[in-house]
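In what follows, a structure is listed as structure tokens, so that the remarks can point back to it.
A single protein chain has been omitted from the complex, and every remaining protein chain is retained in its original position.
Labels run A, B and C following the written order; every chain starts at residue 1.
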Amino acid sequence: MAKTEKKDWRFNLHEIIYESNTPAGKAFDIGLLIAIFTSIIVVMLDSVQSIHQHYGILFNRVEWVFSALFTIEYILRLISIRKPLKYVFSLLGIIDLIALIPSYLSIFFVGAQSLLVFRALRLLRVFRIFKLGHFLTEINFLTQALKNSIRKISIFLLTVLTLTVILGSIMYLVEKRENGFSNIPESIYWAIVTITTVGYGDISPVTPMGKFVASIVMLTGYAIIAVPTGIITHDLALASRKTKHKFESCPSCGAEGHDHDALFCKYCGSSLYRS
Amino acid sequence: MAKTEKKDWRFNLHEIIYESNTPAGKAFDIGLLIAIFTSIIVVMLDSVQSIHQHYGILFNRVEWVFSALFTIEYILRLISIRKPLKYVFSLLGIIDLIALIPSYLSIFFVGAQSLLVFRALRLLRVFRIFKLGHFLTEINFLTQALKNSIRKISIFLLTVLTLTVILGSIMYLVEKRENGFSNIPESIYWAIVTITTVGYGDISPVTPMGKFVASIVMLTGYAIIAVPTGIITHDLALASRKTKHKFESCPSCGAEGHDHDALFCKYCGSSLYRS
Amino acid sequence: MAKTEKKDWRFNLHEIIYESNTPAGKAFDIGLLIAIFTSIIVVMLDSVQSIHQHYGILFNRVEWVFSALFTIEYILRLISIRKPLKYVFSLLGIIDLIALIPSYLSIFFVGAQSLLVFRALRLLRVFRIFKLGHFLTEINFLTQALKNSIRKISIFLLTVLTLTVILGSIMYLVEKRENGFSNIPESIYWAIVTITTVGYGDISPVTPMGKFVASIVMLTGYAIIAVPTGIITHDLALASRKTKHKFESCPSCGAEGHDHDALFCKYCGSSLYRS
Partner (left out) sequence: MAKTEKKDWRFNLHEIIYESNTPAGKAFDIGLLIAIFTSIIVVMLDSVQSIHQHYGILFNRVEWVFSALFTIEYILRLISIRKPLKYVFSLLGIIDLIALIPSYLSIFFVGAQSLLVFRALRLLRVFRIFKLGHFLTEINFLTQALKNSIRKISIFLLTVLTLTVILGSIMYLVEKRENGFSNIPESIYWAIVTITTVGYGDISPVTPMGKFVASIVMLTGYAIIAVPTGIITHDLALASRKTKHKFESCPSCGAEGHDHDALFCKYCGSSLYRS
């Protein structure tokens, strides 16, 4: 009896903390998000010198309250799950831990408090909002498309990185040290700034030859930005095709009982998909 | 009799001010747009110090003439509509009011005149031009696509904002206060400037580690700009599919009387849409 | 007899100058392009102070040679065409004239020679190269798509311009004159620099509120850049669908004699287009 009761108690806690189907679960999720937002805004404001001078002590106390709350939340998460280690080593579990550690480090090490900014990582929980709302199909659709294109995007990024190393190295030869291209890594940084069309202007070519090479880098960046866009657009179209409605019975002859992977009606050859 | 006459008079005024089917309505719309343009150009020129010194008094008078005209227009709008409150609290109604208030505020408060720039909001009426022209299908098509993609775009913007908070916070730790990253909000501003590939260069990384993190931010921005583009392209294709011609009678067997949401001919299974 | 001979002579000249089917016509086109390129490079180099000091007199003579050549070409164009006025007032005719005038103006007015840069406009003739090569289908395909999307692109540009006027005006209020936003036109210029993600950094927000508004402008620009891309991609797809092969005889039943605008076989209902 005591065992099942305990089981029930842990099961209920699990429902509240990990799921968001029940009203209590929804309330917990929303409360947690508000707590994360507030704690991050406190850390943000505390980093502004002028505000820190006035409210530093207040902010310090508020941060400790949040640290305590998040510690309790972390312990509850460990207790209420059947396999705590699975949570601890999951992405969200590691983030939750990273967000906790700085508070306790700051007791022993001066300056560790600035690591509180890692709480910003917990913002990733914001995507739970979509589970609460009705954004689930959109989320699935987008992640499906991104999953499909991850190989092509990584080929693209590797190409861009190779290009920046080559173009950055050439630029280091063309423009000399005195023009800001003080070493190859710096020149590669410049090439990335240029090819992505960010263009800070902290380093920019001075010699006519350098400006010529830079023009080529820019036009390259301008032309190849089209590649990831094309890839993702294409994969969105594929993802959309997969998620669109398939007919249960043939739209042409009405026959039923088709295989799960059937594309066409086996009796009349009509497509089982809406075109 | 007097009542119907008054109704007619209000009805005609309504036709002129709110609609643009009649010649008088078209003339009113074009006249109003010219007045808005001219008044905004006057406010613009008046903000240029050197021009203000020569024509400041003239501009002041012209602005009062426009204020009077727009006040009369606002009153006519209130009179000629059956439910004035609906107009007052509509988006265009609020904009019209915001554009009016600064003129009268400037009598009591010095400097309130600079709020005249809010007249620029009335520029949104420029989209009435399309009602006058034959751009209606294009407008409908674009707004349809944007409506479809608004959920996906907002998921995308939330992801970008979360990324900028996280990356900005990390950058605040990497680069120190003396390098321009003076606090977290400032660092987040830098992250937005960088991830959107704007790159003012007012704040830019100085340390090698900072440049490395900045490179990651830039490449991220360069790769994910593809996402909104993919989404909108995809939704334009969907919007186009919906607005394309559907056959009344089956193109294959000629049968008529299909349901409104029918995709295929119910007698022969052919598609009712142009492919 | 004399009349027909004259006709032949003018006809042959027309073939050489205006067309590029004959070997002579091709040679003329290529020669003209080389002359235009060379003359522009001379004008470019002449604008570089250090090169001008050494070769200024040589360049001056070369420019007069080109001016003479282009004048002869212009006269030949007038003679060899049946309706000279049609050429004079065509786009290419006006450009050819604008490219000629500065040379003769420079006799009477000192400094008019710098207007020689307008010769750059003649570069537009470079697109004749495609007529020479086999790029014609690609050119037709792209211009078709651009023609289709011109209305949507102009709606988009008008929206962006309205946004920049409104956002620039708001920024003028938020940031004050002392921060570089010295008047409304200047603020609108800043808004265009920001929303197009160019980001020179010559004017950038200083106050926290200004940076907040700027962030909104940047994210707006980052999100809406997707719209023209989506439009053009969509219209390329439509243009491609129109130019793809249509079957002469039905691919399903082999029937022939379909109407020019037929989409489906009139006997069996199959599509006449490759899907």
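In this section, contacts are C-beta pairs under 8 Å (C-beta built on N, C-alpha and C of every residue); 3 or more make two chains touch, one makes a residue touch a chain.
Source: prediction; values computed, not measured.
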item	value
Omitted chain's touching partners, listed by label	A, B, C
Residue in contact with the excluded chain [from C:V62, C:L121 or C:L173]	C:L121
Residue among A:I81, A:A99, A:I225 or A:A239 that touches the chain left out of view	A:I225
Interface with the unshown chain - residue positions in subunit A	151-152, 155-156, 158-159, 162, 165-166, 169-170, 172-173, 182-185, 188, 194, 197-201, 204, 208, 211, 214-215, 218-219, 221-223, 225-227, 229-231, 233-234, 237-238, 263-264, 268-269, 271, 273, 275
For subunit C, residues in touch with the removed chain	40, 43-44, 47-49, 114-115, 117-118, 120-121, 123-124, 126-127, 130, 135, 138-139, 141-142, 145-146, 153, 156-157, 160-161, 185-186, 189, 192-193, 195-202, 225, 228-233, 235-237, 240, 250-253, 268, 270, 274-275
Absent chain, residues of subunit B that touch it	197-201, 229, 233
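Note that in this section only the chains that are shown with their structure count from here on.
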item	value
Contact graph of the chains (line, ring, star, complete, other)	complete
Interface copy of B-C among A-B or A-C, judged by whether over half of the contact pairs recur	A-B
Chain occupying the middle, per Cα centroid	B
Distance between the centres, which are taken as Cα means, of subunit B and subunit A, whole angstrom	29
Mean-CA-position distance for subunit C and subunit A (Å)	41
Contacts with 2+ other chains: residues of subunit C	197-201, 229, 233
